[in-house]
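So the structure is just underneath, and the comments pick up after that.
Every protein chain of the complex appears in place save one, which is left out.
Per-chain numbering from 1; labels A, B and C assigned in written order.
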């Protein structure tokens, strides 16, 4: 016995290789397919449309396959109505809950379509009805509470893939793969353009950074970028902030004497003392206000009234008083800063880049810069398909970016 | 004006290059030195002893330099008495607190020497006097409370470097550097010997693992090693446990179909559903007891009554109900499992390896295995000088390790 | 003004993403296209066929685009007759020469189709007519001589892509990407199967190796594989052979004391002396015959009457007397050994792997094993589309491979 559903997908299906991936998914999930119809654009500019009947062993398998296909932008031809089940435990979704994509999503309830407020992947969809008004929003598993209405199965749900204009796209250059063999100066310029466009559109620029920003000597460049208005929010961990502060207080960063360009193995004594100093002050802002902290990235963010969210990890010393030690609370604090973000730059951190990639909707352009190809690859592998990777030196990249974006930028 | 102190260090000073590093440290901290006396062993087996007068600008600089030198095993010739100051804030050490090494440490109070109970680096030293009895122990910054007595400055403190027998040492092979160009089969055998020796001495074997253990297909080998008694404690994150459980429930691990050897990009739908299933059960043990979870690494640990500590990170989905979401609480839970650990193997995780390296005393042999040289280098750079690195494939390494340690081991 | 040609391509076009790459190529070369017809298979097993009209600015651009598309298996619907021009300089092709792919190729002359004898990419096609008999073969640029007849333009040429059976293929597991996160034990087994199949079909197994084979301690495993008949030909450089011989004569390999598992920085004194010893003997075989060389990989190849081709590089010391110091002569010697090769394993060398990848026809299965992902990626980027990559430890990989292939294999 088997069960089928007819789905459709529209777009530059062949150009983008998306159709191959859809058929791969069907096989991966043990399903089968018949291509009912395939309207191919005749010209390069035309859009293709495919209608496919997918078959699975049973309804549960089919529903899961349909959810999987939605991550590719595949919708049911006749989606029907969304099905809603009440959660009966805190922190646990009902069986068969709909697992979200990071695409723009709508659901149909009682014949009407509702937009999902905040696309985020790997969440559930919660329906709130209050009189005539209906809200649908994503919620992570840990935040669901007994009695909440959770969408189950794949019925009644449509997703939309962000349309990327072939050729005209500022990020067309990075279409293919992660590579260290690309004209890097061109890439810098295009990232600068992306930031300028976001600011011009009234959007915020989100940075996600690791301690490598400080180690590679890029802190002065980043400070200038903060002052020039190109850093609205910073997501980071205890390490970036502590090394930045350590560098400001003692002129070192975990053993790098930046002024002299001399490296030492490790200098944890400076590190741990910098942490104690800020803990004594009470917070980074308090340390700035009291004149203890007078330079660096964190100082610039505070004095320029920019936002930052620091989330801890198990390897942290200290940590700084501003750090969320509970990672789930940290994720909530990050989510709260995502509104109006129009561009995201991730620099020199795998942990916080993957964490941010998990939270961002697919519609936000995202560039990941790291000297380690694995970081960029990992990000893409986790499903942040909008992620573009640049494998390059973080220090020189930010130096060049400041040269592009900050008028009269000179290293002092 | 300047201030001086005479220090001494003993050991295979020239063989090990330790003297160069000591002199480098003095320069790094802006100090100066005169070598007062240097008794060099005439024969290869002899021990050298150096007496050095170090000079710094002022007392604060000198104290900090002396603390730094203690990480190399350098002690003051006339250490005097330890100085103790009461903490006047929760979570903050007094200025000038002694920042610990991970070496065996003693402090002198009122003319008597006391052993520090639990060496751990980057902590403070707390003195507790109760009637005639005196305890001295390390405490991380976040756990200090107002009124606790904290050792300040470098006086009255002696450290001892673990003696490594040249040549006879099981880990002599790894003396030099991280390298992928070493005879790997020999290394596997020597790690196996290290584990056997620890078990023979009644000690525990601690594993620190990342999800790569599951992705590389090494879970069956690790299950056999658990059953054979070579895994007493596992430190990991949400990822290893979830991918292991996902693999057990659905035969996949973030997109790797292990049975078929086929990879997919990502399969978060399985991932998120596995998390929901265990959250519904209440805990990993509950899922084993109720028959939901019937195989894999976590199943083996539960059924063999072994310990595990899972500490979360900001990129986690779910997480599993067993995961510490507060990283500081997670560190405390890890510390609580360190007693009687006699060998530590770190596999395929940078985050949890560095975290564990921060907690372990220098006396515990520690081997870090990763295909990424950066992970191993990072660990060594952080000051875990006892860390030995093997750059190799995790899957094949654990397969070979099981062949060495598990009688009649065959992959099924 | 512009000029057009109608082309066609057949196969699992959407599954394999080949169609997207074809359309990308057309854009890369500044051309345009109209898809005239696209017959999509309804079922997963069906083959698709596309007919496309491609347009370019002028005939030269069109011819070059058509040559480019042939690397994807795209042929002209009406290929017409091949056009032949005489070379008028030694070592130089006529303008507009057809640049070959590594696919099975036929050309049409006077209405008849002829098979190209030895597909190899980046060569020219030479036509030899002797009475009624016609030969067509590939020839590298440096070997062309005045008066030879060289095919020009893309007319009259058809290529065939090797058919890879979906699912049933032994190498299906590696379909997707280079990855270090794959179940390695499964991969080893499948490489073993590939070698067994080649031998069962009466084909030769070609190895391409770098010095890492010796450094990782895998020489004993490789020696056993030679003796068991799974190494028919070895392509390598001066380094693998010298380190192997050095290890045999002195127990070291560029500073690795294999017996003790101890590493040193470099030990060029052994290295240079080993080279002198073999040069004095006259050749590797002479050194074996005279009892100077009594163990190791090269010894095994000589005593088992297996073939090897050593080609030098600019960094070589010595070199060994058997090494081709002229790289073009070295390439000729490699080509001469390709007949009847049915499987190729490349281990721990980028230079010789890329060199061999350049020479091999697309029909020969090829697996590249290296701990460095860049090596594997580079090979694939160069157009060896049949190349499958395994990022793993070479030492443990060959150890496992010997366990699979050599009855009663035990490390001595």
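The working rule: a residue touches a chain if its C-beta (ideal position, glycine included) is under 8 Å from a C-beta of that chain, and two chains touch if they have at least 3 such contacts.
Predicted model only: the values in this text are computed from it and were never measured.
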Practice item. May I ask which residue of C:8, C:36 or C:317 touches the chain that does not appear here? Key: C:317
Exercise for review: Can you work out which residue in C:3, C:34 or C:92 touches the chain that's missing from view?
Suggested key: C:92
Check your understanding: Which listed residue (C:3, C:228 or C:351) would be found touching the missing chain in the intact complex?
Key -> C:351
**Study point:** Interface with the undisplayed chain - residues on subunit C
**Key:** 21, 24-25, 28, 64, 67-68, 71, 89, 91-93, 95, 97, 99, 121-122, 140-142, 237, 255, 257, 262, 264-269, 271-273, 275-276, 279-280, 311-319, 321, 325-331, 334, 351-352, 354-355, 358, 372, 374, 381-383
Review point. In terms of residues, what is the contact footprint of the unshown chain on subunit A?
Key: 172-173, 175-177, 179-188, 190, 212, 215-217, 256, 258, 260-265, 371, 391-393, 395-397, 399-400, 411
Revision key, fill the gap. Interface residues of subunit B toward the undisplayed chain are 14-17, 19-20, 23-24, 26-27, 32-36, 38, 40-44, 373
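What we mean here is this: only the chains that are shown with their structure count from here on.
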Exercise for review: Indicate, using Cα centroids, the chain positioned nearest the centre of all protein chains shown.
Suggested key: A
Exercise for review: Could you put a whole-Å number on the gap between the CA centroids of subunit A and subunit C?
Suggested key: 40
Check your understanding: Mind pulling the subunit A residues that touch 2 or more other chains?
Key -> 24
